[in-house]
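Okay, so here's the structure we're looking at.
Missing here: one protein chain of the complex. Every other protein chain is in place.
Each chain carries a letter (A, B and C) given by its place in the written order, and its residues are counted from 1.
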Amino acid sequence: MTDASQPMAPALRVERWFNTAAPITLDGLRGKVVVLEAFQMLCPGCVSHGLPQAGRIHATFAHDQVAVIGLHTVFEHHAAMTPVALQAFLHEYRIAFPVGVDMPGMRDPIPQTMRAYAMRGTPTLVLIDRNGRLRHRHLGQVSDLLLGAQIASLSGEAHDESHNGHAASTSSCTATSCFRDASGTNGNTVRGMESDDVSG
Amino acid sequence: MTDASQPMAPALRVERWFNTAAPITLDGLRGKVVVLEAFQMLCPGCVSHGLPQAGRIHATFAHDQVAVIGLHTVFEHHAAMTPVALQAFLHEYRIAFPVGVDMPGMRDPIPQTMRAYAMRGTPTLVLIDRNGRLRHRHLGQVSDLLLGAQIASLSGEAHDESHNGHAASTSSCTATSCFRDASGTNGNTVRGMESDDVSG
Amino acid sequence: MTDASQPMAPALRVERWFNTAAPITLDGLRGKVVVLEAFQMLCPGCVSHGLPQAGRIHATFAHDQVAVIGLHTVFEHHAAMTPVALQAFLHEYRIAFPVGVDMPGMRDPIPQTMRAYAMRGTPTLVLIDRNGRLRHRHLGQVSDLLLGAQIASLSGEAHDESHNGHAASTSSCTATSCFRDASGTNGNTVRGMESDDVSG
Partner (left out) sequence: MTDASQPMAPALRVERWFNTAAPITLDGLRGKVVVLEAFQMLCPGCVSHGLPQAGRIHATFAHDQVAVIGLHTVFEHHAAMTPVALQAFLHEYRIAFPVGVDMPGMRDPIPQTMRAYAMRGTPTLVLIDRNGRLRHRHLGQVSDLLLGAQIASLSGEAHDESHNGHAASTSSCTATSCFRDASGTNGNTVRGMESDDVSG
């Protein structure tokens, strides 16, 4: 449950956005759980694990409850990973969620948002709760099971502005109604097909 | 949130248990979320997807909050999938969670628990809430993200006997404290290593 | 090139065959390269690696030049891995190539063919040349690249009865004509589609 002792997530410092009509701010996302995927386009672990996982989160959770945002945190090979190169990368890899280019540091190879979040490398996945507090930070690979649980747990917490302490009544994540249709996930090694909620 | 209109999960009808000192009943698991993995040892989708996923759930969630149970629901090739064959299978595949052999049907190829749950095939994963109600049923492949979210959501609900309507305060799943150590999940394609909670 | 110093492959001692109208003998396969896949139906490495690889070999190479044979070499859990259980396994896993049940040993847990080949475990893949000589034996995982190369090399060797020392002229493997259509292997991450031989 939200705890005033938890730090607020630093503001995003972005020089350019892709896949969004208007710049995105964390303040504008209050009430939603925010999944921030920090990556570099030439980081093998980001390409093979981090970005596909962020894409699965984007495809699984309802966008009015969970926001997925990519952050291009270039801290090496700056001449190679330019916004122009990133734009081609996002197109070729069909990245559908918004991606911001982290503001370059002044006399600092580490970009400004990456520095503010004290990220130690890429990929780093950050979870921010509905009240804008920084709750989880994962460097490298983290399992879909754990992430799914953390996202649902944060989604089930109260949003302070809701004046409502009952998680269950503020979150539709106590039923699958907060998830987008997952029927496409059934495999063909199966006899028959089904994925349902059960109600009397 | 638990709804009296949701059906209670039928009792398990098991002829033999493996990996447990004493027989398991759903009544005995009240207060925990129950993950029931129905499988057949010669079902390719169960071996490649269902059972490994159940193993990941068993390894990820705290055992005092989430119980993983396998159920061998043989509805075909009965002569091949005997308890003796299952015992060898469980040993070779290093299945660590309790597994029950579904009670054979009388003049019915479908075993009794499988029939009571109206399962249509294998693998079928069933989620039962902390109050013993049948909440989700997935036939075939379901994503770890969705399952992780559903398990955490059910874990965050109130347990009626707890006399406490505040999910957040009855569940330790509002922080990672309900998860077992996941540090082993970090990959080696990563620069550095980290997986932490953030608190002030 | 075939070398008289290389040992002849021991005869197969099989108590029962599946997926073949008539019993198979190595003598009857002279002139073909023989891929012998020794496995146990409850051996995880056989199910996840060995048998799928044998299936790929069966699907890739021309059957008049390369014969793929499965051998069920049960040396543990004998009561679980019976011919009845194997028959159900072969059906469920859609194993298309012939499979023989290795003749049980007398007062010996190791079956007779496995003993004759001095196999140390499963999966073991054995390659026999066109003249019936035992050429390669791989325990555990071996790469498709290496196997493809060894099979083609053996296929390119002379068959003694052919009275023809020119490998190139006795083997159609010097062109893709010895391979079955591989067009199905093109992926959908590709721009366009093509897989051709080049000739003037």
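In the analysis below, contacts are C-beta pairs under 8 Å (C-beta built on N, C-alpha and C of every residue); 3 or more make two chains touch, one makes a residue touch a chain.
These numbers come from a predicted model, not from an experiment.
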Checklist entry - Of the chains you can see, which ones touch the chain that is left out? => result A, C
Next on the checklist: For review purposes, identify every residue of chain C that touches the missing chain, sorted by number.
Outcome noted: 1, 3, 5-7, 43-45, 48-49, 56-57, 60-61, 120-124, 134-158, 165-169, 171, 173-176, 178-179, 182, 185-187, 189-200
Item to check | Where the unshown chain meets chain A, residue by residue | outcome: 42-44, 47-48, 77, 79-82, 84-85, 87-89, 91-93
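Definition applied: only the chains that are shown with their structure count from here on.
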Checklist entry - Cα centroid separation between chain A and chain C, in whole Å? => result 48
Checklist entry - Using mean CA coordinates as chain centres, what's the chain B-chain C distance in Å? => result 39
Checklist outcome for this item: Check: chain A positions touching at least 2 other chains come out as none
